[in-house]
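Working notes, structure below.
Shown here: the complex without one of its protein chains, the others still in place.
Right after this comes subunit A.
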Amino acid sequence: MDFFLQQLTNGLAVGSIYALIALGYTMVYGVLKLINFAHGDLFAIGAYLGLTLLTAFGLTRFLGPLGVVIVLALMVMGLVAVVGAVLERVAYRPLRQAHRLSAVVSAMGASIFFQNALMLIYGARYKVYPHDILPKNVVSLLGVEVPLVRLLVLLTSVLMMVALYLFIQKTRIGTAIRAAAIDQRAAKLMGINVDRVIMIVFLIGPALGGAAGLMVGLYYGQINFTMGWMYGLKAFTAAILGGIGNIPGAMVGGLLLGVIEAMGAAYLSIAWKDAITFIVLIAILIVRPTGLLGERVAEKV
């Protein structure tokens, strides 16, 4: 039971990170029907920017651990959001009217560009986050000792997801984003500036991805310039699992994938950890290509 709960909390924490990244994939797919293959690299940029900002400003001298993390998160999210918006403007908008495959190739190109830029700036070796920022406390949960950091990761991700969900469901702009995802032309006829909606999506998605990158840095302590690839693929799998284009789907898919992966690693073999993810991807594509929450209502013509 102890072992199981450890794996469960670990899976949920990792899964909540997948979910944050998956939201970026699914929102962009929702409005543009494009898989933003550079999204994983935006996540990696978030991890590196977090490291730079942390060491550059010596934040730990002025603020307590909680303050450091909050200030850091806001800065990283803001900066990665800007990178995302520039990416949309430079790599995707000029191809809006072109064949869909052109934009996919452009996304791949952007991914290679970001990865190599990170390598040139930071070097190819692993980078290590200072390990004295976060408290090492453990908390007792149902009689099991769980690292506090793990719970904080889970809590922060869930809070961000709830905030996003409320934003999308309750606000005027959120409704406009959903409308543009359903029918761009009809959205334009409502007076919605669809270009601006797409820009907003490319601010929010990367901001969440950047936050996820920072969390991975803080949680695992080491980062690498290729990390965006594997996390990106896993988050992409999570988005497909939940139903691509569906925002609650990405959240559920991410958490579920994290738990499946943790359980597989614990009870089968740790060597199979990544393979399990892709078995899930293949299985869902065969059995239910629309994902768990995909396509709720058939439209009447």
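In this section, a contact is a pair of C-beta atoms (placed from the backbone, for glycine too) under 8 Å apart; a residue touches a chain by one contact, two chains touch by 3 or more; residues count from 1.
Everything below uses one rule, namely that contacts and distances are computed from a predicted model.
*Asks:* Leaving aside the chains on screen, match the unshown one to its UniProt name from "ABC transporter ATP-binding protein", "Cell wall protein", "Isoquinoline 1-oxidoreductase alpha subunit" or "YeeE/YedE family protein".
*Replies:* "ABC transporter ATP-binding protein"
*Asks:* Which listed residue (A:Thr60, A:Ser102 or A:Thr175) would be found touching the missing chain in the intact complex?
*Replies:* Selected residue, touching the omitted chain: A:Thr175.
*Asks:* Using the touch rule from the top, list residues of subunit A that touch the missing partner.
*Replies:* 172, 175-176, 178-179, 182-183, 185-195, 296-301
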